[in-house]
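What you see is the complex with one protein chain gone and the rest in place.
Letters are used for the chains, namely A and B, taken in the order the chains are written, and counting of residues starts over at 1 for each.
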Amino acid sequence: MPQRLITALVLVIVLLAAAVQAGCWDLRQAEDLGYVMATAVDRTPQGLVKLLVQVPNPRALAAGPRGGVTPGASISSKAFRNYEVVGRTIFDAIRAAAHQSPKRLFFAQNRTVIFSEDLARQGLGDVLDFFGRSVEIRRRLNRVFVAKGDVRKILNVPNPHGVCPALRIDNIVRWRGQTSHFAAVPLSKVLETLSLDGQEPFVGVIEAVANPTATPRVRKDLSMEPPLTITLTGAALFRQDRLVGFLNEPETRGLLWVLNEVRGGQLVVPGPGGKGQIAADIHGGQATIKPELTDGRIRMTVEISVVGDVAEAEGPFDLSKPEVAKEIDRLCAAAVRREVLAAVAKAQEVQSDVFGFGEAFRRRFPQEWKTIKDDWPEIFPGVEVLVKVDAEMIHHIGMISKSRAISVP
Amino acid sequence: MREEGQISAYQAMGYQVSIVLATAILFVPAITAQYARQDAWLSLVLAYLFGSLQVFVATKLALKFPRETVIQYAPRVAGKILGKVIGFIYIFYFFYVAYFVQREFEALMSAAYLPQTPIIVVIIMLTLLAAYVLYGGLEVLCRVNAIILAVALFGLLLIFLLIVKDIEFTRFLPFLENGVGPVVLGAVVPGGWFGETAVILMLLPFIGNQGKTLKTSLLAVTILFVVMEMVVIGAVGIMGPNETGRFLYPTFNIARRVTIEALPILERQDAMFMMIWVAGMLMKLSTFFYAGTLGLAQWLNLRSYRILILPAGAVMTALGMQAWENIVELKSFSGEVFPLTIIFVNFMLTGFLYLLTFLKPKSLQGAS
Partner (left out) sequence: MRRRLTKKLMDLLARSKKSVVQPVDGKQDLGRTETRVWEPAELERIPLSPDLQVNITRLKEVFDTNPDFIVREFDIAGGRARAALVFIKDLVERSLVGHNVLKSLMLDYRPREPNGRPLWEDMKRVAVTAGTVKEITNLRQAVEGILEANAVLFLDGEATGLVMEAEGFEKRPVGQPETEAVVRGPREGFVECLAVNITMLRRWLKSPNLQFENMFFGRVTRTRVALAYIKGLVDPGLVDEVRRRLRRIDIDGVFESNYLETMLRDSPYSPFPQMIATERPDKVAANLLDGRVAILTEGTPFVLVLPAGLVALMQSPEDYYHFGHLGSFIRLLRWMAFGISLLLPSLYVAVTTFHQEMLPTRLLLNIVASREGVPLPAVLEALLMEVAFEVLREAGVRLPRAIGQAVSIVGVLVIGDAAVTAGLVSPQMVIVVAFTGITSFLAPAFDLAISIRLLRFPVMLMAGTLGLFGVISGVLAIFIHLAGLRSFGVPYLAGLVPFHSTDWKDILVRFPMWTMRRRPAELAKQNRYRMAPNLKPGPARDNHKKE
C-alpha cells in the first residue's frame, strides 16, 4: 500500500510540476490584451495596407470608484487609443502595431470593420482573406462599412460621454430598425455573397459629418460637444469585391425590403386627398422574389407585404373610417414600391445584383442558370423587375382616432 | 477474459451513438456539402439506408454468437489463421480510428482554442481521461456515456433552436441541380461513419436483454441520422453549400453564430460548444479505445484488458502523432481514405463473416 501511495504521490508531483513548468501556454491575462473594438483598413499610395485599430481605455470606460485610483488617471484618461500602422498585409500591419501598443491586440471583441472608399474601389478580395480566416474575428458579429472621407477622422470623433467611437457605432447599429435607412451587414454575409455567382455584396456607409450642436472647447478638462459626429447612412454596392456605387437612404431601405432586412422605420406620405401628410411607423415586411422566364426574357416579381402603424397624421383625417385607412395603406404601399424601384434602378445602373436575383433565378431554373451565369452582370441590368406591395398600416393609430385638425373645426 | 458486467441494450445503443457522433457532426457537413452541395440532406438519407444495412448485418452476425465477441469467434468461422487475421484487422481498425479521433480532436482544439499549447498535451489529457474510463470498465463507460450523450444531444438541440430562425430554405434549392451522382458520392462518407455502429460485434456478449439489440441498433442509426440532418440542414441552411464546403468545421461555425439580439451576453459562447464537444470526443475515443483493448486482450487470450490500457494508449498516441503531418493531410484523409477503410471493415469484413456462418453452420455450435 505505501508503495502505491508513493507512486501516486510522485505522479501528482510530476503532473503538477509539468503543469507549472510548461506554464499555461495559452494563458493571457485579461489586462494584458488590447481589445480592438474597430478596425479600419486603407491602402497607401505605395500599395501597402494601412490599418487603423481602436483600443478602448478600460479605466476610462469602466464606471465606478476605481477609475480615479491611479493618480492623474482621471485627467488624461482619453476613452480610447487609435493605432495606425502600415504593413504589406493585414497580419503584417497588426504585428507592426506591437511596436506601439503595450498590449497584445485581440480581435474577438471587434465589431466594426471599416474599409476606405479607395480600397473598396480597388477591391477587397485580398484583405478580406484575413477576416475570413482569423480565429479571433467573429464573422457574424462584425459589421462591415465603407467610409466616406477620412477613416482617421471618423474613428477619432471625441465623445463627451467617454464612449469610444467604436462602441458608439455599435449602438447606432443596434437601433438600425428605427429607420432601416442604412445597411449594417455582417462580415459573414459579405463573405457568403462574395462566394455566390448570383448575388453581389453590399455594405453600410459610415461618415463623419459636421455636428450642428458643436460648442467650442472652453477649458481643456471640460467636456464639450465635438465639431464632428459619426453617422451611418445608406449602402455601398459591390461588383465582385469592388465598390461600384452607393445607395442613398430611401434606396437602401428599398434594398433591405427585398432582402427581408427591414426591421422598422418611418415612412412619410402625403395625406389622402393630397392634404397634409401622414407619418407611418413600419413594423416589418416580408418579401419574396419570384423569377419568371418567358421567351428568353427574365422577369423578377418582388412581392412585399408591409405592416405598420400611423405615428403622425398631420391633416384633417378621420382614421377611424375604413376608406381612409385603405387609402393610407395604398399610399404607403406606393411609397415602399418607389423605394424598391429606385434601389433596383441604381443597382442595375452599376451592374451590381445585390438583391440576389441571380440566386433566385438559379434556384428556380438551375439548368438555364448554368448557361447565363458568367454573363449575369451584363444580363442583370436588363432584367424586368415588378414590385407588388401590400401594405397594412393601421394596426394601431396611437391614442387618438381623429386628428385634431377636424376635431377642432 | 473476465466478465465485464452487464449493460442493457439501450446502453449499448448509447455506445453506438457515441462512437459516431462527436467527429461526424463536425466533419460530415463540410465533406458531404462538397459533393452534394445543397442536396447534402438527401445524401444523408442514402447514407442512413446504407448505415442501417451495415448495422443490420453486424447485429445479425453478433446475435449468432451471444456469448462471444467477433475476435473470439472469427477463428472458428473463418479458420484459425484467417480468423486471427480478421480479428487483428478489427482490432487494428479500432485503434486506428482511435488515434484518428485523437488527431481530429487536437485539430480543432489547437485551431480554435489553444493555439499555443503543444498538441501532445491536449491529446494526452484526453487519452488519460479515456484510460480512466476504461479502468472503470464497460459499465462505467456506459454510465458516463449516458449522461454525456444526453447533455450533448440537448446542447446540439439548443444550438439548433437558437439558429433555426436564420435557416433559409431557399438555400436548399435547386433540388438535384447536378443529378444523382454527387448525392451518392456525398453519401459515402456519412455512410461509412454510420457503419461504425457495427461495434455491436464487440458489445453483444455483455448485453443483458439481447432480444432488443436489433431494434436498438437500428434506433441508434436513426438517432444519428436525425442529429446529422439537424447539423447539415443547419449548416447548409445558414451558410449555403459553398461556405459549408469551404469551412473546415461548419458545425463549429454555426455554433459561433448563435446570437440573440435581446441577450447580447449569449453571443460568442462557442466555448460552451467546445466543452460539450470535448465530452463527446472523450466518449468517442473511449468507445474505440475500449473496443480495441478488449479485442486485443481477447486476441492474446489475456484474463483482463486492464493491463493493456496504458501501453495501448501510449502506442496509440505515438501513432496518432506521426500519422498526419498537418490539418490538410488530415482533412483529405478523413474525406477520401478513411471512409473507404471503415466501410471495408464494417461492411465487407462483417458481411464476409456473416456469409461464412451460413457456409459453416458447425461454427455456431460452440457459441451456445
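Here, a contact is a pair of C-beta atoms (placed from the backbone, for glycine too) under 8 Å apart; a residue touches a chain by one contact, two chains touch by 3 or more.
Treat the numbers as computed from the prediction; the structure is a model and nothing was measured.
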Check the whole complex and report which displayed chains the hidden chain contacts.
A, B
Which listed residue, A:Met37, A:Ala184, A:Leu331 or A:Ala391, touches the chain dropped from view?
A:Met37
Which residue of B:Leu49, B:Leu63, B:Ile120 or B:Val140 touches the chain not shown here:
B:Val140
Of A:Val49, A:Val85, A:Val127 or A:Leu167, which residue touches the hidden chain?
A:Leu167
Contact with the hidden chain (one of A:Gln29, A:Thr213, A:Thr294 or A:Gln367)
A:Gln29
Given that one chain is not shown, which residue among B:Thr69, B:Gln102 or B:Thr117 touches it?
B:Thr117
Which parts of chain A face the unshown chain closely enough to count as touching?
16, 19, 22, 24, 26-31, 33, 35, 37, 56, 58-59, 61-64, 66-67, 69-70, 106, 108-109, 111, 136, 138, 167
For chain B, which residues lie in contact with the unshown chain of the complex?
109, 113-114, 117, 121-122, 125-126, 129, 132-133, 135-137, 140, 142-144, 146-147, 264-265, 267-269, 271, 274-275, 278-279, 282
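Quick note on the criterion: only the chains that are shown with their structure count from here on.
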So in the complex, the part of chain A that touches chain B is made up of which residues?
22, 25-26, 108, 135, 138-141, 174, 188, 191-192, 195-196, 359-360, 362-366
Using the touch definition up top, name the residues of chain B that touch chain A in the complex.
111-118, 121, 170, 173-174, 177, 239-240, 242-243, 246, 256-257, 259, 261, 267-268
